[in-house]
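Missing here is one protein chain; the remaining ones are kept as they sit in the complex.
For reference, chains read A, B and C in written order, and residue numbers begin at 1 within each chain.
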Amino acid sequence: MTEATLATSASSVERRADLRAGAVQRFERIVEIRGFEERLNVLFASGAIHGTTHLALGQEALAVGLATELEPTDLVTGTYRGHALALALGMSPRAVLSEIMGKAEAPTGGLGGSMHLCDMAIGLLPTFAIVGAGLPVSVGAGLAFQYRQERHVSVALFGDGSTNIGAFHESMNLAAIWKLPVVFVCDNNVYGEYSRINLTTPIEDLHLRAASYAMPSAVVDGMDVPAVRTAVAEAVERARSGGGPTFIEAKTYRFAGHSRADTAPYRPAGELEHWQQRDPVLLARRALEAEGILDAAAIADLESRVGAALDETIETVRELPEPALATMFDNIWTPGEGAAR
Amino acid sequence: MTEATLATSASSVERRADLRAGAVQRFERIVEIRGFEERLNVLFASGAIHGTTHLALGQEALAVGLATELEPTDLVTGTYRGHALALALGMSPRAVLSEIMGKAEAPTGGLGGSMHLCDMAIGLLPTFAIVGAGLPVSVGAGLAFQYRQERHVSVALFGDGSTNIGAFHESMNLAAIWKLPVVFVCDNNVYGEYSRINLTTPIEDLHLRAASYAMPSAVVDGMDVPAVRTAVAEAVERARSGGGPTFIEAKTYRFAGHSRADTAPYRPAGELEHWQQRDPVLLARRALEAEGILDAAAIADLESRVGAALDETIETVRELPEPALATMFDNIWTPGEGAAR
Amino acid sequence: MRLRQAIVAALQDEMRSDPSVMIMGEDVAVAGGPFKTSEGLLEEFGPNRVRDTPISEMAFTGAGVGAAIAGLKPVVEIMFMEFLGVALDQLVTGAAKMRYLSKGQVSVPLVVRASVGSGSGFGSQHSQTLENWVTSTPGLTVATVSTPQTAYGIMRAAVRDPGPTIVLEPRALYAVRGPVERGESGILRLGKALIARPGSALTIVAMGQTVTTSLAAVEQSGIDAEVIDLLTLAPWDRETVLESVARTGRLVVVEEAPESGGWGSEIVAAVTRELFSSLAAAPFRITAPNAPVPYNRELEARFLPQPSEIARQLTSYLATDSVPAPWWVAEGIHHD
Partner (left out) sequence: MRLRQAIVAALQDEMRSDPSVMIMGEDVAVAGGPFKTSEGLLEEFGPNRVRDTPISEMAFTGAGVGAAIAGLKPVVEIMFMEFLGVALDQLVTGAAKMRYLSKGQVSVPLVVRASVGSGSGFGSQHSQTLENWVTSTPGLTVATVSTPQTAYGIMRAAVRDPGPTIVLEPRALYAVRGPVERGESGILRLGKALIARPGSALTIVAMGQTVTTSLAAVEQSGIDAEVIDLLTLAPWDRETVLESVARTGRLVVVEEAPESGGWGSEIVAAVTRELFSSLAAAPFRITAPNAPVPYNRELEARFLPQPSEIARQLTSYLATDSVPAPWWVAEGIHHD
C-alpha cells in the first residue's frame, strides 16, 4: 500500500484530501492516530514531556469520519482532547507532536501545548481547554457563514460531560433560533474526567437534548467510520442548504484514563473489555478484510509502516529547537497594531 | 367582608397564612397586587421614584397560587420582577413600597430597591437582578434541605426568557441528578424584555425542556389560581416526599411593558386584548360570583377597600425617613466579624 | 447630540463603510437597544446585520468571537457589565488569547460594549463598574468613553482594531449632550489618553463618569489642575500621564470603582515607580467607598466621588501636601 501512504511532507490540506481517497487511507489515519496516542502515553509516562495530556484512544473513528465529510474551508472547534481531531483533519504527527513538546516550529510556536492545536489551513481553530467554550465560537463561525451566504459549515466537537455546562445550552438555542449552519458533534465517551455519565447526567441518550431547541438530531455508532460519515454528511448537507443546525451524538468509549496520571480505577468491571470489542481499529480492519480490500498481511504491513514513521517523527521532533524566549511576547494584540490576518 | 381583611399591621407570616383561609382572601391578594402595581406605575411615571421597576401585571394568579401552597419555611428565589411574588408570599405593601422608595424601614433599609425584595421570615431570599442567577441558589437551598433530611421545599420563580441562559440548564441538571426538593416555576409571560418568545426560543412549550433532565413537568394556566395550586401542590408533595424536582411552566401574559419606560409597541395587534380576557382578576372575580361566594357589590366593596388601603400606604411611605448615610457601610462582611444570622 | 446617539452614529458610520460590521445583543434591533444605542440601525441595515439575541450572554459573546475569527467585525452589546459575570471566559480566557494560541493565524476583531456604573438607581447588581474583571488580560484592549465625542471616536477605533476590545460605557452619561465631529477626523486612537483640561498645579487622571466630575471639581475649586481622560485603560497611556506628572509633580486619580481592586492603583504605582524623586507630594486616589452601590437616591449620589468631594480633597492636598481622608472618614461615618 505504499502508493496510499502520504509523504510525511504532505501539507495538512493534502492529508485532509487523502481521507476521501478510500477506506484504506481512512484506516491508515485511524492507525496513525492510535499509534500516535499510544506513543504519547509512553512519552508522558517517561517524563519526556511536561504538563498533562488527554488521549483520544477509542475515539479515532469519530474524528476520521467527521474529517472526511468536511472541507478545509469549514471551521472546527475542538477540545483539550484534540489530537485525534487534529490528525484526522490533516495536521501531521510532526506538527501535533511538536506542539505537545513545545517546539519552535509547532503551529503555535510551542506556546500553546497539548490542549491548543491549531491549523487554519484546514479550518481548525485553536482547540479549547475550557469545557464548553468552543461551542459559542462555533455558533459565531456559523453566523459569519450565514451572514455572507457562504456554504461553509461550522462544527463543534465536544464531550458528553460538556452537555451539562451552560455554554452548550445557550449555543444550541442560539444556533437553532438563527438556523445557523452548525453541526454539534457530541463525543459521548461515557466519562467526563473520573465520573461516569450516569453520575452527572440524568439521561444517557444525549441526542434527546436537541428537542429542547427543536433541532434535528442523530445518534450514531462513533466507533464506525461509515456510520459517522453518513450522519455527518446528512447534517453537513442540511447546514449547507440552509436547513440549520444538527446535533449528532456519537457513542464512543474512552479507552484511556482522563489525562496523564489517570488509570481509570473507577470503571465498572468488564466495561472496557466490552467496548474493546468495538475498538475502531478492529472494526476498520475487519471491514477492510471482509470487503477484500486488504488482507491480513497488507494490514500488518501498513500498521508497521505507520508505526515506523511515527517513531521516526518522535526522534525528529525531540531534536527540534525550542522557541526563543522573545516569542512569549509575540502575537499579543496591542491596540492600533496591525493584525496577522 | 371586613372580617376577611387582614389588619395592615399583620406580619408577613400572618399574611401568608391568610391565603389558605379561602378564595376571598386569595382574591383580595390578587386585587392588592394589581392595585399595587398600577399605582406604582403612576408613581414611576410621575418621577416620584428613581431607577426602574418591573411590573407583574397579569401574573398575580401565579404568585398567589404558588404562595398558597408553600410554607414560610420553604425558600423562594425570585427576580427583579418580584413585587407580585413578595406580596403574595406575605410581604406587606408597605414593606415592598418602602423598599422601592428606598426608605430606612424597608427590609433592606432602602439599599436594595425594586429588584431586591427580601423577607426571610417567609422564606423570600433577596430577589435576583441577574437573569437566571436565582436558580442555582434554589438548587443549593434544596441541597441543604436534602442534606438535613428536612421536608422543606426550595422554589425558583423565573421567566420564559430565563430558560435560554446557561444557569437554567445547569440548575435543572444538577437538581435532577441529585433528586433535590426543588420546584422550578417558569412564568411564561410570552416576552423577555422587548422580544417575543418566538424570536429567541425555538419552542414555545417550555415544559418540554424538562425532558433533557428526565425531570417531571407540568404545564398550567397561570392566570387561574386553582390550576396553579394543583400543579404546585403536586410538585411540592413530590419534593417533600423525596421524589425530586419538578418543572412547572405557567402560561401567563405580561400586561405591562418590560420596565418603566416601555409601552410595548412591539406587541402583535390583538394579543394583549386576547389575553385580557383571561385577566387573573377577572377570572377570580367571575369564579367568586359563579360559586356564589361574593356578589358584585361585595366585590366592588372589597376592591375599593383594598384600593383605599393602598392609597393610604403610599401616603404613609412617602413620608417615611430616608436611611442614614452610614447604613451604606452596614452588612458588608469583613473577615473575622460575626454574622447576622 | 447625546452620548448614546454618538454611539449610534459611530456604529452607523462603521457599518456604512464596512459590510462586515454587524451588531448583536439583547433587544438591540427591534427596540433600538435598551439604552437606545442602536436606534435606527435595524431599519438602515436590516436583520442580518442587526440582531436581537436570546438571553444567552455566554453564547452571543462567544458567537462574537467566532464570527470575528471567521471574518466579521461584530459589535456585541452586554446590557449591563455585570452580565459578563457569566461570559467572562469567552473574552478573557478565550478571545484575548486566540492570536497567541494560533501564532497569528487567527484574528478577533471583536468589540464588546458594556454599560457600567452607578447613578441610575438600578441597585447593587446593576451599577458596578467592574473594570478589574478585564484589565489583567494581555491581548484585550479595555476602553471607555466620557463624552459624545469620545464615545464616537473610541467606538469607531474599537471597531476598526484587529484585536478584541471592550468598551465600557457609563450608563449615567448616555443622555449627556455634546458636539460630535463625525467622519475620519472624529476617530480617536485606542491607547491614547486625552488632556481634557490642561493645567499645571496637579495632574488628575480620570475615566468615564469621573472625567465630568473632575472637571466640575476643578471648576469649583479654582485649582489649575490638568485633567487627563484616560480613555483606554488597558493598555493605558503611560507617556501622556508620565509627561503630565513630570510637569506638575502631583497625581490624583479619581475613580468610580471601590478602593479595593480599583484601576487607579496601577496608575499611582507606575507613576511612583517612574517619577518618585520628582514628586512634590504623595500621589493618591479618590475612589468610591468599599461598599456595594446603594439604591437609595441620596446614598447612591454619594457613592461616586462628587465634584464637591473631589474639590475638597484637591484643595486640602495642595494646601497641606498631605493626602486628605475620604468623606466617610472625614465625616466620621465609616472608618476605612
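Assume a residue touches a chain if its C-beta (ideal position, glycine included) is under 8 Å from a C-beta of that chain, and two chains touch if they have at least 3 such contacts.
Worth saying up front: this structure is predicted, and the values here are computed from it rather than measured.
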{"item": "Residue, one of A:V24, A:L40, A:V76 or A:M115, that touches the chain absent here", "value": "A:M115"}
{"item": "Option touching the unshown chain, where B:N173, B:N188 or B:T313 are the choices", "value": "B:N173"}
{"item": "Which residue of A:L19, A:L62, A:A129 or A:V281 touches the chain not shown here", "value": "A:A129"}
{"item": "Touching the absent chain when the full complex is considered, from A:A21, A:A45 or A:L199", "value": "A:L199"}
{"item": "Missing-partner contacts on chain C, residue numbers", "value": "58, 82-83, 85-90, 92-94, 96-97, 100-101, 124-125, 128, 130-133, 135-139, 234-235, 257-258, 260-266, 268-270, 272-274, 276-277, 279, 281-285, 290-292, 323"}
{"item": "Interface with the undisplayed chain - residues on chain A", "value": "50-52, 102, 108, 110-116, 128-132, 161-162, 164-167, 192-195, 199-201, 266, 322-323, 325-329, 332"}
{"item": "Residue numbers in chain B that touch the chain omitted from display", "value": "75, 77, 107-109, 111-112, 116, 118-120, 125-126, 128, 130, 133, 135-148, 154, 166-167, 170-171, 173-174, 177-178, 330-341"}
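Criterion: only the chains that are shown with their structure count from here on.
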{"item": "Relative to chain A, chain with the most remote C-alpha centre", "value": "B"}
{"item": "For chain A paired with chain B, centre-to-centre distance based on mean C-alpha positions, whole Å", "value": "47"}
{"item": "Centroid distance [mean C-alpha coordinates] between chain C and chain B, Å", "value": "36"}
{"item": "Between chain C and chain A, distance of the C-alpha-averaged centres to the nearest whole Å", "value": "40"}
{"item": "Shared interface positions of chain C, touching two or more other chains", "value": "53-54, 56-58, 86"}
{"item": "Contacts with 2+ other chains: residues of chain A", "value": "166-167, 170, 173, 177"}
